[in-house]
Structure formats: C-alpha cells, structure tokens
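Some notes on the structure that comes next.
For this depiction, one protein chain was excluded, whereas all remaining protein chains were kept in their positions.
The block that comes next holds chain A.
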Amino acid sequence: MKNVFVLAEHRNQQLRDATWEAVAAARKIAADLGIEYTGILLADKVDAMAQQLAAECPKVLAVEDNAFASFNSEPITQALTTLLKDRGPFILVMTNSNAVIDVAPGLSVYLDAALATDCFGYEVRDGKFLALRQMYSYKVNALVSFKNAQNIVVTLRGGAFSFSPGAQGPGAVEKIPSPLAEGRFKKRFLGFVEAEKGDVDISAADIIVSVGRGIGDEPDMSMFESLAEAMGGVLACSRPIVDKNLLPKYHQVGTSGVEVKPKVYLALGISGAFQHLGGIKGSPLIVAVNKDPKAPIFRVAQYGVVGDLNEIVPALEEKLQEAKK
C-alpha cells in the first residue's frame, strides 16, 4: 500500500460530521501501515471546507465543480476514478452514509478495488490490511481479507471510530482542475424531500415504548399503545413496523428515521440492528424484552427479559396501574 485516501462528505456546503470519523480512521490506518493519508474534497465551492479538512490532514486534494454540489454519485464517482486511478495501490476510506452507499460499489469496479462496506474496525497482519464487519443479523463479526484487486475501498459504520483533533498543523491543499466533461449526467439531483411531520414528536419524548419485528405479523397494537400511555410515554418502532404499515414513518427510531434522546427506552421485540440503535442518543436506560436470548439488543440494554410479549406486556401494564394507585 502506498496511500490512504479519505473522502470528505458534505451537504449544503458543510462538511458532514461523519467525515471526521473517516479522517480518524484514515489517520489510524495510515499510522499502522507507516504511510501518509490524504483528504479528498469534491465540492462546488472548496475553499472553506478544504481549509477545515487540511487542519486535520497532512495533504488535501480539492476539486471544484458545480456538479458536486448535491453529492450526486455519478460525477463524484467519475471524478474519483480519474483522480485516483494512477495513485495506487491505495486504501480509500469513506463513511457508510446513505450518500456514499450510491458511490462505493460502482467506484470499486471502476478503480479495480476490492470493497468492504459498513466496517466497524480493521486489523493489520504482516503489513496487510484486513477489515472487520458484521454479518447475519449483526450477530457475527467477520474478519475480511482482500485479493484479485490492486486497491481497497472501505466504508465505515457511523460511530465506530472516534475523532479527536490532531496536532500536526494545517496540511497543504492541492487544487486540481475538474476532470469532468461538460454536459448532462445520466443521474440528476432534483431536490430534497423533507420528512413527513406527524401528530407525535418522538424526538422530544423522555419515555419511549418501542416495538419491532418480534411483535409478530398480526400484532395487537392497542396493547402497546395502552402500555405507552400507562407509562406516560410515546409509542415508537423500528423499521419493519413502518414497512408493514403498522405505524407511520414519523414513529420510526433509527438512522433513516428519527433520532431520539429519551431517559427510558423500553424495547419490545426489537432485535437491536445497528441502524435502529444509531437513532438512540444520550445513553438512556434501555430495557429489552425479546424471545431470542441472543438478540443484539441485550448487549446494549441494562435490563432484559427473555419471554413472550403477549404475557409480559399485559402483566406490566397491570402492575403499572397498581403502582399508580
């Protein structure tokens, strides 16, 4: 490996927070391999963001083009391909954000790179880079090695690497003329669509009763609503519940749904997928009820019950009502 590159992500002309986690990872990987790391910024206006990035990278490659404004994966992929194709062998580090999910797989094909997505760590063995990721409903960790390709692309799970500012002073910014040809792209950004607002705002709730796939295919939702009410909290859910139209989208906790920061989170039939847990901030008390004792939720909950929701939920509501008397 000659280089580690890290792609900065931006929206509305601001670097996104996850960029710093990717910088932290690139810095650590480069140090372990004894090589340099370089930040890459592709934006419509690079100056301010390039300075920010250079404060934390020994070198920054910056390309300015209006086509990058919305982080449209087509111009981003084309430009990265041109920029990096003669700079291998390299490891390119990116966040595993929803924007980058459109970039990484195609880019890896164009760049002759092996790809590992959603990585939460890595190992270096005999000078070789291996990635750590999860499989099988987040129940298993896998150590992945790479072959048949000159380069490596990895995308990082949010929260897996923590950033602290480095002290090496501002790096050099090299501005590179845009390699993009004039003309229309096959893929075009039209605009943002804001989330639908509902009659409850779970992001402001202190007490959340949250239901997931484990409540079954034909659940009695009134049982959970009534428990949430008895606790003085709100009812929320994980993605499968919204997919089945059991609750509207604004009840969904998770990275693609709503971020919540309650004091108490009662997780009923929630397995604890990373995307769901990513939406729970501020370290609440998590109490989980699930029939699978190996559910990942039990690794993050302080208290757990392994059992049948149809027995435990009514019993819990009854005891709550008694306690209120």
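By our rule, a contact is a pair of C-beta atoms (placed from the backbone, for glycine too) under 8 Å apart; a residue touches a chain by one contact, two chains touch by 3 or more; residues count from 1.
Going forward, contacts and distances are computed from a predicted model.
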Complex member absent from the view - protein name from UniProt, among "Simple sugar transport system permease protein", "NADH-quinone oxidoreductase subunit H", "Allophanate hydrolase subunit 1" or "Electron transfer flavoprotein subunit beta/FixA family protein": "Electron transfer flavoprotein subunit beta/FixA family protein"
Missing-chain contact, candidates A:D32, A:D65 or A:E259, resolves to A:E259
Which residue from A:K2, A:K85 or A:K139 sits in contact with the chain not drawn here? A:K139
Where does chain A touch the missing chain, residue by residue? 70, 72-74, 97-99, 101-102, 104-110, 113-118, 130, 133-149, 185-196, 206-207, 213-214, 231-233, 239-240, 242-243, 245, 249-250, 252, 255-259, 263-264, 266, 271, 285-288, 291-295, 298-308, 311-312, 314-316, 318-320, 323-324
